[in-house]
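See below for the structure under consideration.
Removed from the display is one protein chain of the complex; every other protein chain stays in position.
Up next, subunit A:
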């Protein structure tokens, strides 16, 4: 009998892979040379995917059409091209690789932008003169030369461009700009003192800042977050939690109190990373300037997703496939042609108007995230030591276990992130149907695990103010309710002290039971905590 060792040697001696036949071997250098010389097929250009329901919209609405419409000035019927959503979206956003300038959005597109503070028409010379001023935060007007291209948007958000014909100081002469095509600030604003409309912005040249952001995004972010920001890059499927899908405009760790992140929030995430997830820190690879351009690009991707979805949802009300089918079935004698005729009649409202309405709404929300101060406590965190601190931690523990806060129903009575909600079946707020999997779902439809509070890993930052904000505003995108309305600052700081002590002393919750007694004096006025996916939280998604 042979020993195991002998058998192994015998196996090893047997040739495992036979050499390829000679002709193949002779050809292989040529194949290699051909591959090296010809290279691979170029990667496909990334394109924004249509949001759900977009393809179901009435075709004319998407592609645009040509029809007789009443002229704005003369009142006569003239045949005109009506711009549909396809073209409008393309004009406003371009593609991920080639961003268009859409000054309606509070995005910094270019390093040379200027505010238009005065517009003067010269009807005879058929020219318009823009008087430029520095944009807010800048000190000088960027250099403009004859032949430069200016980009701006009118009050409906439609893009316009003009070639500079002459430059005289800050006065820029361009070919005549019709009144309705003038640059307008969006969201529409008025000077509080003079009552005059705030100036619009023109971009000189292309979206160079966004281009820079895109290049850095392609190097550092794209492989997880995807070329359109859908969170579907090639490495995304190996990650848990999944990389953020920016297109909903929702972020988890914000200081704004809503799902929209401010520039400072995104900057901080890029610098500090998100511990407990695969999002690493990009310090020092991205310096302040590079971080800023990546942040602009990410905000722009978010706004693109929100804009396309907003327009689709607005239009689907009346011209989505379901709405069209219902109307055709319920109204006797109504044909598809009638609907198209109706659409053409109301084109300025239903198409052009929606494009501008959604843009303004979006711009306002994102601008608010910048202009509103971040969530800040009124009461500073008390400086406590010894017995006072222990008492505060004890009060925090009481709040944690209280029925009215329901902390433990998700995070568990031991703080391990395994509360009863994690195993109960929840309803999808959007459809009203139960989810297939039990557990808490975020707005992207993924199961979220409530944080294990004993680990000492804080995704949104570990400073007391970070924990304060999580408790005060909740995490709208994860359906974590906010307690700002129910708890006083003092109570929130007690909770923060408790949460900061818990990882160091997990025994704090030894033998803890959910407090089932009802009326607790301290939080008697508290409304019951929002159940996950409550409609109020849904509102933040828009």
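Here is the rule we use: a contact is a pair of C-beta atoms (placed from the backbone, for glycine too) under 8 Å apart; a residue touches a chain by one contact, two chains touch by 3 or more; residues count from 1.
Methods note: contacts and distances are computed from a predicted model.
One chain of the complex is hidden; its UniProt record names it "Cytochrome c oxidase subunit 2", one of "Cytochrome c oxidase subunit 2", "Putative ABC transport system ATP-binding protein", "Acyl-CoA dehydrogenase" or "ABC transporter permease".
Shown as candidates are A:60, A:91, A:154 or A:296; the residue that touches the absent chain is A:296. Set against the missing chain, the residues A:74, A:371 or A:507 yield one that touches it, A:371.
In the complete complex, the hidden chain is touched by one of A:108, A:247, A:354 or A:414, namely A:108. Across the entire complex, the residue among A:153, A:173, A:255 or A:422 in touch with the chain not shown is A:255.
Contact between subunit A and the absent chain runs through residues 106-108, 113, 135-138, 185, 187, 189, 201, 209, 220, 223, 235, 255, 262-264, 267-268, 271-273, 275, 278, 280-285, 288-289, 291-293, 295-296, 363, 367, 370-371, 374-381, 456, 462-465, 468-469, 493, 500-501, 503-504.
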